[in-house]
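Missing here is one protein chain; the remaining ones are kept as they sit in the complex.
Order of writing sets the chain letters: A, B, C, D and E. Residues in each chain are counted from 1.
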Amino acid sequence: MISQNLHMFVLAAPLLSGILVNLLGRLSRRWISVLTLGSLGFSTVGAFFVLLRVLAKGSFHYTVGNWTPPYGIELLVDPLSALMLLLVSGVAFLASLSALKSVDQELPGKQHVFFTMYLILVAGLLGLVLTADAFNLYVLLEITSINTYGLIAMGKGRAPLASFNYIIMGSIGACFYLLGVGYLYILTGTLNMADIASRLPAQGGTAAVATAFAFILVGLCVKMAFFPLHGWLPNAYSLAPSGAGVMIAPLMTKVTVYLMARVFFVMYAPWQSTGHQGVHPLVVWAASAAIIAASALALSQKNLRRMLTYIIVAEVGYMVGGIWLANAQAITGALLHIVNDSLMTLCLFLAASAIVYRRGSLDFNHLGGLYRSMPLTMAAFTVGAFSMIGVPPTAGFFSKWYLILGGIEGGHWEFVVALLVSSLVNAVLFFRIIEFGYFPTGEQAHGHGHGELAVQEAPLQMVQPLILVAVALIAVGLGSGWIVNDIIRLVVPGNF
Amino acid sequence: MKKIALLATLITGAILLYSTKDFAPWGDPHSPASVHVSNVYIEKSVEQTHVPNIVTAILGDYRGYDTMFETVVIFSAGMAVIGVLRRPKE
Amino acid sequence: MIWQLDLLILTLVVVCGIATITVKDLLGASVIFGVYSFLMCLLWAEMGAVDVAFTEATVGAGVSTVLFIAAILRTTRRSKD
Amino acid sequence: MESILSEIVAKYNYWIYVILMMIGFYAMIGKRNLVKKLLGMNIFQTAIILFYVSMGVKRGGGIPIVDKHEALLHGVNPAHIDNPVPHVLMLTAIVVSVSVTGVALAIMQRIYREYGTLEEDEILEKIER
Amino acid sequence: MTMASSYSIAPLVVVLLAMLGTIPIMLSDKRPNLRESWTLLVAVGQFLLVAAMLPKVLAGGEYVFTIAQVLPGVPLQLRVDAMGMFFALVASFLWIFTSIYSIGYMRTLEEHGQTRYFAAFALAISSTIGVAFSANLLTLYLFYEMLSLSTYPLVTHEQNAEARASGRKYLTYILGTSIGLVLPAMLITYSLAGTLDFKTGGILAGVGSPEVLSLLLVLFIFGFAKAGIMPFHGWLPAAMVAPTPVSSFLHGVAVVKVGVFSILRIIFDIYGPNLLFDLNLNVVVTTLASITILVASLVALTQDNLKRRLAYSTIGQLSYMVLGAGMVSAAGMMGGMLHIVMHAFGKITLFFCAGAIYVASGKKYISQMDGLGRRMPVTYFAFFLGSLSIIGMPPLGGFISKWNLAMGALEAGQITLLVVLLVSSLLNAAYFFPIVYRGFFAQPAEGSSLDEVREAPLLVVIPLAVTACCSVLLFFFPNVFIDLAKLALGL
Partner (left out) sequence: MKHLQEKAQSKPLGESLIVQTAVRMMIPFIQLFGLYVIVHGHYSPGGGFQGGVVLGASFILMALAYDLQKTFGYISERTNAILGSTGALIYTGTAALCAVLGGYFLDYSALAKIIPMNPIDWRSMGIFLVEVGVGLAVMNIMVSLFWDISSGGKMDEGL
């Protein structure tokens, strides 16, 4: 029974300990780190075993409360969701190591509130990964959003304003999604995704179904900051406290993309394949435009974290385009990219957080001589940057490979070009940073050497996860053949 | 800006309204929404949970998972407001 | 279900909705929003959704409005649009 | 013309919901005042709730509370009870909406503390300065 | 032909040796002697390991090692075949002398950041060997990129504004072309052929239309910008801001040859000479190469900065190798391959000499070097030998490769190419001899005194003397390389 419920414990651990952090965390600072690391560590290990079990015994359906599926809320544990489970909990675990340190510095006296929200956010993300119920998805989406609003607004200066804009945009997205679900419900009478999918083809190609999907997908696009709807993201992510940024930035958009893939595979594609004209080429074009535009915007930034947020927007374009190309290669690429991009973003944001911890700022002109003063951080940053650019054997190369192959296969050359252009732009962006870090700035460079710039690495607790992620990036890159063959290929639906 | 907003609003509204033409007539007891899952709740919930208020039965049990997260949403909101607004005591 | 009543409330709801977003005084707008919520709650009660109506009465017309008013009193009631 | 009219009459609830939704949506994206945006958000959400509640209505249906003993003995005819599922969903949605409103109002106060105004354009002006 | 290929971890060890060598080098930051011992140890060890694999390869065998199966049909795989061995032997052998030279050079000039320098150097050589031992295009691409990135700190070693600008230019060219041209070309190749393995005779025969294949070839040739085919040569003169050992080894041997080597791999093992010939693509290759040879030689004439002149000379010489491959005649291809070795030894000598002159006198410009040869006879004599080899005079190694190239041109019946070879050899002579002449016979300019100039330190002079001697020896004993080239070309 334990093994059958294991994924629920993976979810419940951060949820319960999140609430406990609020109770006990105010008593002592020690409880916070014990509970946070303990629960997330447990979740990571648990998720790993869930993945092993799914790979060994196949995917399974789980109904909360022991009701038969359309009546109770169904959860789906398949290789992909198990992988995402591991990804979310693992990333959250690593991020929390760094967050524990930076929150002490940035938000003294509010640690317990911060980590309550942090853990509940993780639980919400884990729930999103598992759910197979359209309305449950909405509730969980709101959980993650509301905690994100709170976490971001805890930042300084303009952060509340950014968070407010995020609330407005996020609410629009959520409302659209809810409307779409309502339309589907009125047409089919059920909220279970698989059940909806089985009853939709009977509806035929009515305008109502199309509208429902349009609203669901637009809603998700707002939440994932797909290009023309991305306005809220750069400010929100760059102004958040660094402890929140390290977790939100890698996970939020990626999980939403995963949800879009779920909606696409489970509900949209079966309906669409019953003979209605698809909008696929349109979305792929939009994704290509998104990639190019976001890359161009990233070029004009003067702050490391802001630059990274625009790259996130571009990466969302990668994944959306990959999914909507709707051939096996591209979908493989998109799903692999979800994993890779989370890790890359985590790596870069952890590095940014470590730099902020020591330097206090991420403006480009404050980055001088970083390779000298924070060698380990910058080494890991470099690995993350290479992965973003797509240099083998880091992970980023391989997902890009599949995406481009998918683009070639689907005949969408604009997507191929967009990906290549964005790789080039990323190369420019990151080498600019590397150059800033490598060359000392004015006052640091006296004469020839700059030996006086002492090594001043961030605390071990921030560097450790960074090194781990950097290693993971290379390991995932080398193991991408395995991930694709044994996990992702299993979940790409057969009709692609 | 306002014109664009108005335009977007009108388009959204028009799409939503146009698609209502495919819905079953309002109040139809035989619409898909009324015959697929919900009727089973109505017929079976008392038997299965001994709760006469069907809404409570669904809320607390059939879709209790939703409700759990709903509680957590409220809880998070409280935390968020404390985190955003409250000033820590000296 | 009395459709005349239904129609009346629906009309009022729309009027209140428009008033809420057009009134320049934020406090006034919040109060009108409270009325709007209350009318909504009537409407739903009349549609048979008693639980929803009850919740809306306590949450929408009650706590939400109070929170709005509290926030406006802490900030400003001035609005340009 | 007549068909459109009958369509309107048959679905006037949907009409009203769409109108309310448009009001709310417009306020969210068109208005510059933060409180107005939030009021718009609430109107949007109530519009959706109205939509959901409308879909649960059955002609000749009653409220979804039954007599326990009666139900256990004779069963219930679903046609006589309104669809309870949308009600359940909307309870959740209402709670979500008030939570978001609460958080937004708190954040709004922080913004006011920072900039001394709730008008978006004035805030942007202050940021640029 | 039959090849005994054996699964062995040896190639990985060779590649990893230098890569892991960076760790002790970094750790002994504060103890220069220890650090440099590590460097030398790794260099010698690497050469011995490579040499140990030589007999089996000469006997027609191969070593194979798969690191990971990363893409369907495309593993990360190392394979030591004749062609890879050919290149690895040169590179690892010359690294030993470069290390010695570096130690002398860096110590004499008291450069900063020496630890970083040696670490990056080790990484670069590791990537070079990786390129040589790659079993497929993806693996080659991986090490190619690694090489680009690990040489960045070397190019920008000075860390001043000029270095920054050059570094930027370097990366723009190298990364821009590899991401913008090679990557899509590789993807198209994969989607056409379903594999990226290097196979004698090519993998592209029978797939794709001639137009696509032509486009692909152009993408590849320009994409491997390290080979300096014009117009993607601009990075090489810019990269000359690097310390001289870097220029000599990386921009005389490793980096540029990696570019050429990659192009040769493409021509021999992806396209295959036959396909190239059938599609008339060899004309494309030879034309591009000829233009580069002539233009680069002409530009070299105008350069006053010694290192820049050598850089342009390198650009021209690199295209000889591509030209040879493009001739698709046995002797031509053989000449192209051999020129890799001959040019490597010749050019590294010249660069070493330029560095020695700078160390001893601080002079960078040819016009300031009048009469310097009499103060530094060993250096100048080595320079003379090196330039003779590059020009292609007997009894130096360069003659063998040029002779083969000329034979190849005749064999292919392309008299134009023969003319190009002859003209460019004359130009080579024209830009090298004045340097030697002025060094020995011209009088120093008024007001400048050369009295205090002495021969550079021993650690600098010995390597250049050795490489110069090697150039001579290669004329008499080129057999190992000829055998390897024959094996690689399947002759």
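General remarks:
The definition used in the following text is that a contact is a pair of C-beta atoms (placed from the backbone, for glycine too) under 8 Å apart; a residue touches a chain by one contact, two chains touch by 3 or more.
Quantities reported herein were computed from a predicted structural model and do not represent experimental measurements.
In the entire assembly, the chain absent from the figure touches the shown chains A, B, C, D.
Note on the undisplayed chain: of the listed residues B:L17, B:V37 or B:A77, the one touching it is B:A77.
Interface note: of A:M8, A:L187, A:L405 or A:I488, the residue touching the hidden chain in the full complex is A:M8.
Residues 1, 5, 8-9, 12, 15-16, 19-20, 22-23, 26, 62-66 are the ones on subunit A that touch the missing chain. The set of subunit B residues touching the chain not shown comprises 47-53, 55-57, 59-61, 64-65, 67-68, 71-72, 74-75, 77-78, 81-82, 84-87.
Interface with the hidden chain, as seen from subunit D, comprises residues 63, 65, 68, 91, 95, 102, 105-106, 109, 113.
Simple rule for what comes next: only the chains that are shown with their structure count from here on.
Annotation: omitting subunit B yields no split, and the remaining chains form one piece by touching. Most remote from subunit B, judged by the distance between CA-atom centroids, is E.
Of the two chain pairs shown, A-B and A-E, the one joined by more C-beta contacts is A-B. Separation between the centroids of subunit D and subunit E, computed from CA atoms only, is 70 Å. Annotation: 9 Å between the Cα-based centres of subunit B and subunit D.
Shown for subunit C are the residues that touch two or more other chains, namely 51. By the touch criterion given at the top, residues 67-72, 75-76, 112-113, 138, 141-142, 145-146, 149, 152-153, 156, 159, 164, 167-168, 171, 175-176, 179-180, 183-184, 187-188, 190-191 of subunit E touch subunit A in their complex. Those residues of subunit C that touch subunit D in the shared complex are 1, 7, 10, 13-14, 17-18, 20-21, 26, 29-30, 33, 36-37, 40, 43-44, 47-52, 55-56, 59-60, 63-64, 67-68, 70-72, 74-76, 78-81.
On the subunit D side of its complex with subunit C, the touching residues are 12-13, 16, 19-20, 23-24, 26-27, 31-33, 35-36, 38-40, 42-43, 46, 49-50, 53-54, 56-57, 59, 61-65, 82, 86-87, 90-91, 94-95, 97-98, 101-102, 105-106, 108-109, 112, 117-119.
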